[in-house]
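The complex appears here without one of its protein chains, the remainder shown in place.
By written order: A, B and C. Residues from 1 in each chain.
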Amino acid sequence: MTATNFKTVFNDIFLELQPTEKKGKVASYIPALSNVDPEKLGIHLTNTNDEHYFQGDSDERFSIQSISKVFSLTLAIRLIGKNLWARVGVEPSGTAFNSLVQLELENGIPRNPFINAGAIVVCDVLMTHLTNPKEELIAFIRNLSDNQELQYNQKVAESEKRKGDRNKALIYLMRDFGNIHNDVDEVLDLYFYLCSIEMSCRELARSFMFLVTNGMDHSSGEMIVSPSKAKRINTVMQLCGFYDEAGEFSFRVGLPGKSGVGGGIVALHPGKYAVAVWSPRLNHKGNSYMGMKVLELLTTKTQDSIF
Amino acid sequence: MTATNFKTVFNDIFLELQPTEKKGKVASYIPALSNVDPEKLGIHLTNTNDEHYFQGDSDERFSIQSISKVFSLTLAIRLIGKNLWARVGVEPSGTAFNSLVQLELENGIPRNPFINAGAIVVCDVLMTHLTNPKEELIAFIRNLSDNQELQYNQKVAESEKRKGDRNKALIYLMRDFGNIHNDVDEVLDLYFYLCSIEMSCRELARSFMFLVTNGMDHSSGEMIVSPSKAKRINTVMQLCGFYDEAGEFSFRVGLPGKSGVGGGIVALHPGKYAVAVWSPRLNHKGNSYMGMKVLELLTTKTQDSIF
Amino acid sequence: MTATNFKTVFNDIFLELQPTEKKGKVASYIPALSNVDPEKLGIHLTNTNDEHYFQGDSDERFSIQSISKVFSLTLAIRLIGKNLWARVGVEPSGTAFNSLVQLELENGIPRNPFINAGAIVVCDVLMTHLTNPKEELIAFIRNLSDNQELQYNQKVAESEKRKGDRNKALIYLMRDFGNIHNDVDEVLDLYFYLCSIEMSCRELARSFMFLVTNGMDHSSGEMIVSPSKAKRINTVMQLCGFYDEAGEFSFRVGLPGKSGVGGGIVALHPGKYAVAVWSPRLNHKGNSYMGMKVLELLTTKTQDSIF
Partner (left out) sequence: MTATNFKTVFNDIFLELQPTEKKGKVASYIPALSNVDPEKLGIHLTNTNDEHYFQGDSDERFSIQSISKVFSLTLAIRLIGKNLWARVGVEPSGTAFNSLVQLELENGIPRNPFINAGAIVVCDVLMTHLTNPKEELIAFIRNLSDNQELQYNQKVAESEKRKGDRNKALIYLMRDFGNIHNDVDEVLDLYFYLCSIEMSCRELARSFMFLVTNGMDHSSGEMIVSPSKAKRINTVMQLCGFYDEAGEFSFRVGLPGKSGVGGGIVALHPGKYAVAVWSPRLNHKGNSYMGMKVLELLTTKTQDSIF
């Protein structure tokens, strides 16, 4: 796969898609999401040669929402390593992303760190092991994205908090099972701020490069996590990164990835590249309709997935 | 990864394991399985250079059970292509492998082709599109394994049939939803014969090589399935190959694979190798206890998974 | 409550209902049910003074369907007494009447004898303890209804059998748990014949009188079951007689009763009367829409329920 190819591939994909696709609906449960222009479409790919390929609205920031759960997971793994897996599983959820059913049947241990319940447990771990959780978490993400300006969007976080009854039900249920150790409101505060971060496709692709290169930050050479831990984060993305549609995404795209209800998706090819797409309209499973299409075309046209 | 390495790696793994591990229980629901010597342990790896690495009981045949569901899936995909996915999904099941619950909630469409219900639907497809289903199916598997002697074990098939009430419940439930088109007894007969096949680790590794090499049979050059279909079969194995433990296997091993209650596991590294292990003791999720351990050590020691 | 009153009450009820109610749908899964005139409406009440009150189509026979499960339950209790309760529970089902979910979670023990699975277990008991199950069962019901002409409707039974995949799934699941002891096809044959019986409102009311009078046949003085067993059959009807709508029926009518998808309902006031209504249109829970209304008006106007 040479440099020229990606440029051509992106051109082809955009030509193929633009006249036709208006399916799906923008997330509407908070104003910060529902007010986004549904026509936005951007893609940015960074590879291990520091080459950059991009098209469309790739430099515009959007609410990354659940994509940031990869960052919090990574930080928790740095802090407590494999001890994390006593409190959250690595199995696909097999049901809608906010279901309480499985959590109740499985004694308050969330199936994986990317469903809401699992991400809340990860935040609880951060609360326990960080002195200033919010500050240290954003500092970690700024470092990964090589952008010191990144901020929580306080307005988004507060909107989410006002709509947060389902997450409150989840956290109290888990505390009933003994799987929450910190103050419920403080844990949820961190969780909602985590989801409020805004990044562009370029910044997202950059910040996932350590998972492409065996856990090492490509520019600085810093080890973010060990190679085997990086592989495992990729595995969890492959199996659980798309709510109840992990199989469909793997089947069509064949790369580990993570989506968010803001319409963003990051995917990566270990040893090769990280790629971020953004298109706000979601399918009925809550994943970017066109984002999945773009990535499917990318691996189909390049004939190159991990499988 | 050079030739010498695998030999050393296998030696190291066997040294590490043998004195210690006697955990898990041999499957006991039919005599053909319960009578197997639980101490058996074999491994065979074949790579794209036609090199062979093996150790232990790698040439002894055992009941491959659910591993053969990969063969029936492949044949069904050859016959009807993507139409298959209207009748069976590609999502992990998220519950025990023989549960009726999800099947009922999802209107008789099994979550994936590797849970029992899904494999039965695949057999129904074979019944519809083959003239002599049993003969053509075994011929297909003989071809893949390059061994014309392979047989169904009639005694095993008939034992399974006598214990088959749960599978009868599954097939009648699916027929109630309109997702079975052939005679129930004939479909189940094919299903039980499919599960009765016996192969050695060497034969299994050989027969999965077409999934290592983009769908092409390595020796004959015949296209078994197209490259993109081969990738998709690998994806389904990654997401659904280990009942309710797909995440755990992916997490620890990082390769697509498929297990059977006979204690066999096949895994493969696309573009590199296929490997089969056999150890009859199962963990409480129904997967070979030591088989998973061996493969975990393999990818850990070689520092080489797909992620 | 004097004789005149019931006559007046029935007149009032019919006046109140007839111009308005056409809600609900006739059962359509077999022709014998779908071809019934939806406008039919009949009621017949018999009391302990041998008085009879009736109105409308009360002498026309219809398919009593699940109402006959009270007869098979009574016969099974005569045969094995409290041993029956080791194989079927007495709790409301809390889900749709043909769900496999609860049956799987509760190890093949149906929640109660009136859901399909429970009635099938009851038929299995009859198979074990009767020499000529079909003949002895119909003879028992003829005796209760004081009508030697009653017959199974073979055509209806055979239609049901052809639509019987869901019930086959149920019986194989239960056999997998060890809760079916006889040949599956023979048990289901008895079950489908049981459901095919046709009776009029008059005959139904007559045949339930033994439950009004402490288990004794009112005319012959024969003890059908002991007083305490009669009370318990009444209790099971109260708690489980209306699929997932037992609470609603109890709440509105306040009498033990049993419904069938043919549009019939029998209810009884212990020590006072038995009453049968028939109106073929069903609500979305599968119970006669107008039948429930008629009985609600009956106990409201007479100010007399068991509570």
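The rule is simple: contacts are C-beta pairs under 8 Å (C-beta built on N, C-alpha and C of every residue); 3 or more make two chains touch, one makes a residue touch a chain.
In this text, all values refer to a predicted model and were calculated from it rather than measured experimentally.
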item: Visible chains in contact with the missing one; value: A, C
item: Listed residues C:G81, C:G178 or C:G247, member touching the removed chain; value: C:G247
item: Residue among C:Q55, C:S93, C:S145 or C:S259 touching the omitted chain; value: C:S93
item: Residue among C:L75, C:L103, C:L239 or C:A267 that touches the chain left out of view; value: C:L239
item: Residues in chain A touching the chain absent from view; value: 99-101, 104-105, 165-166, 168-170, 172-173, 175-176
item: Missing-partner contacts on chain C, residue numbers; value: 89-95, 102, 111-112, 227-228, 230-232, 234-236, 238-240, 244-248, 250-251, 254, 256, 270, 300, 303, 305-307
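The rule is short, and it goes like this: only the chains that are shown with their structure count from here on.
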item: Co-neighbours of chain B and chain A - touch as defined; value: none
item: Centroid comparison with chain A (C-alpha atoms), farthest chain; value: C
item: Averaged-CA centre spacing for the pair chain B and chain A, given as whole angstrom; value: 32
item: Rounded Å distance between chain B and chain C, as computed from the means of their C-alpha atoms; value: 49
item: Cα-centroid distance, chain A relative to chain C, in whole angstrom; value: 55
item: Multi-partner residues of chain A (each touching 2 or more other chains); value: none
